[in-house]
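If you scroll down you'll find the structure; I have some questions about it.
A single protein chain has been removed from this complex, and every other one stays in its place.
Take a look at chain A:
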Amino acid sequence: MGNKQTIFTDEQLDAYQDCTFFTRKEILRLHGRYHELAPHLVPMDYTNDPDVKVPLALIVNMPELKENPFRNRIVESFSEDGQGNLSFNDFVDMFSVLSEMAPRELKAIYAFKIYDFNVDNYICKEDLEKTLNKLTKEELTPEEVNLVCEKAIEEADLDGDSKLSFADFENMISRAPDFLSTFHIRI
């Protein structure tokens, strides 16, 4: 217990537990993982909230994210500066949202952010094309991509502006049977 106490104060741990879906032990483990990413950058002592950020390149190499086609988008949408540099807070935030306990609504919000490649608050055809190409490693022909994207928009677009707003997205995703089980990373 002694050396654990030096990483966070009890208040900090309590606050993190209030703000995330993690238990004390998991938060400490997360800190361990975070520290592993950049041992020379991240201090072991977090009691005075050091302002440290780990760059995107290091984070996407985590085994949990390494194979994910959307890894860059995930990290970018959770970073405060939008460039993919994660502070420990952002890091915890990311895994909290992706944890098993997070509710569907919260996950939907961040999923929307992740799939919104050009950050314009709409998932437009361009975003869909990018998503699809990442999912299939660009094995589909342009015509097929075009068709699939059009179909997807047609299915989910409620207000008929041929791009998906968050309302469209949430309506669609809230009925997807696999969303919760797949939008989930165990830490």
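The rule is short, and it goes like this: a contact is a pair of C-beta atoms (placed from the backbone, for glycine too) under 8 Å apart; a residue touches a chain by one contact, two chains touch by 3 or more; residues count from 1.
What we mean here is this: contacts and distances are computed from a predicted model.
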Name of the absent chain as recorded in UniProt (options "Transmembrane channel-like protein", "Pyruvate dehydrogenase E1 component subunit beta", "NADPH:adrenodoxin oxidoreductase, mitochondrial" or "Importin N-terminal domain-containing protein"): "Transmembrane channel-like protein"
Omitted-chain contact residue, chosen from A:7, A:42, A:75 or A:111: A:111
Touching residue (missing chain; options A:41, A:60 or A:132): A:132
Missing-partner contacts on chain A, residue numbers: 14-15, 17-21, 23-26, 63-70, 80-83, 87, 89-90, 92-93, 96, 98, 102-106, 109-111, 113, 115, 119-121, 128, 131-132, 135-137, 139-140, 143-144, 146-148, 150-160, 162, 165-167, 169-170, 172-186
